[in-house]
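Not every chain is included here, but those present sit where they belong.
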Amino acid sequence: MIRVGVVGASGYSGAVAARLVESHPRLSLAFATSDKLAGESVAAHLGLAAVAGADTSTRFVPNAAALDHGDACDVVLLATAADVSMRLAPAFAERGRTVVDLSGAFRLEAPAYPRWYGFEHAAPAWLGRAHYGLPELFPLPRPAPAGALVANPGCYATAALLALGPLVREGLVEPAGIVVDGKSGVTGAGRQSGEAHSFVAIDGDVRAYRVLGHQHTPEIVRALSRFAAGVKLTFTAHLLPVARGLLATCYARPRAGTTAARVTECLHAAYAKAPFVRVVPPDEARLSRVVGTNFALVGASADEDMVVAVGAIDNLLKGAAGQAVQNLNVMNGWDETLGLAHLQRVSP
Amino acid sequence: MIRVGVVGASGYSGAVAARLVESHPRLSLAFATSDKLAGESVAAHLGLAAVAGADTSTRFVPNAAALDHGDACDVVLLATAADVSMRLAPAFAERGRTVVDLSGAFRLEAPAYPRWYGFEHAAPAWLGRAHYGLPELFPLPRPAPAGALVANPGCYATAALLALGPLVREGLVEPAGIVVDGKSGVTGAGRQSGEAHSFVAIDGDVRAYRVLGHQHTPEIVRALSRFAAGVKLTFTAHLLPVARGLLATCYARPRAGTTAARVTECLHAAYAKAPFVRVVPPDEARLSRVVGTNFALVGASADEDMVVAVGAIDNLLKGAAGQAVQNLNVMNGWDETLGLAHLQRVSP
């Protein structure tokens, strides 16, 4: 069993990650940190008490104790804020631990951090070493060397890149003038209190947020730029009155010869061997088919003016914790779906 | 009192229209048609029984009897399917009735109907006579001559045009390459049964629909083309898990000199005297502030690559029945907010 520590296990992504680790046939939960829940039973909090073989004696430890537990684990999943991950990830990696960071701390280049994350990057040397963990588009080291650092993609970036990536890579669309209109359930913002996140404020409401200023913009641009020069992209995030699920509707101008049939073929070819990506008509890439699972649904169409590509994921699974486990499966050379295939969608 | 007949009063828009008429100080409900509810009390069905002075004796009449009641009304509101409105509207107008049609039957030019609505237009001569009823952008005849026909705008078109119209008109954005990403509550599709519209299918789900084929696309293009040549626009509709409310997020390339400040000023100038349009930051143009009211909230921002403009409305009020009443107010020379200002938003 590979021993996994989860740092920040009381947030939404961290809690889902801890559950996935605990129920994974080849991973075991070495420790879980949470200041809020320090001293409480991990199994009880995560609702894992009935899992056959679940260790019900493990207690949450404070976040500050994370590094002290470094020797107790082979892998650490960081479900922490970007500025915390920026310091913890190198510390764990330098001890030879495999690190999967769910924050944005290692997704951009150093100069981008002050503008998009509000801080100077404290470990810029690690930015070049980090592997962007979207295995359907970017290869991961297999097996992972000691001290490998994976920058797990952002939720919006995952959906947008899965929908757009092959089209940009194969030259079917112009790299400039791309629009990504993203819509996410509220867990995408992390565990929040405050009246703005109250049921009364969110139910029945939809709105854009961080217009022209969302930090997933440079992340998507950077990833697409590995496929084509001259990427320019506008991204708008919207908050939906759902707990989980994310849809990215992407618009790009077609190059000569690009047709609806060709964009669909392109997606099919790109994901023929990807167990977690399904190509469907764009109006069937919907939240209800993915929420509760690690699947992404993507679909695209085109006319003479525009290519429209849609991607749908569960933001906590394929958009965060599920993708982290998938990345561990890939780097260990296991079946990519191990510990993830049993997840059943919420919509009956 | 102006006597108003509502045809198709059991649909969502028709029912809201009938309530607005009944509670309007200068309008009275002359008749209401519904095959499903024929013979039943209008006041009871609409929950109007307690309105002081409400006429509780009126019964729904069958749709086929609408024209027989033509002499009993001064105005007719058609909340009928486009192919039905196409025949009824001229018949009422030719008798000198003012007609406000909530369908798309008179919003396009004749050649567009087979592709976008699936039928040849049976009254093409009336297309040129119809007034597009978005009074904040397009003047209506005041007073309305006998037999005036108003094509009440589509819900997506209303939100998109209020957000984009002034920017196109004032030359702040390129007319080509516009993207409108619309998100609507399910009442936008009219009263529906069928499992696809069941609570279980819709709750927690979000999806695009009619990708590259929604009939509001040519409507928005036609209206914007009154402001600029060369409009090219891609529109995608999405279905939200909310009953009411619609958001249009619009993307257009800025012309030289266009800044965030200038687009905001442009909207403020355009709507300085519009009682139902409020200009706000784009992330405050949200459903919760408009649902239950006839208000539209619009907001825009810009960087060097893109102008993003957002419009939010209640699809049944400013996007349908409320706008119809507003149009009647305008054409009668009344206060534009008469019978509409008392509407209070649902979100407390």
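All chains are identified by letter, namely A and B, in their written order; residue positions are counted from 1 within each chain.
Just so it is clear, a residue touches a chain if its C-beta (ideal position, glycine included) is under 8 Å from a C-beta of that chain, and two chains touch if they have at least 3 such contacts.
Computed from a predicted structure; not experimentally measured.
Displayed in place are 2 chains, all sharing one sequence; the entire complex defined by the structure file totals 4 copies.
Definition applied: only the chains that are shown with their structure count from here on.
Residues 177, 179, 181, 183, 200-201, 204-212, 232, 234, 236, 238, 240-245, 247, 249, 251, 253, 282-288, 291, 301-303, 305-306, 308, 310, 312, 346-348 of chain A touch chain B in their complex.
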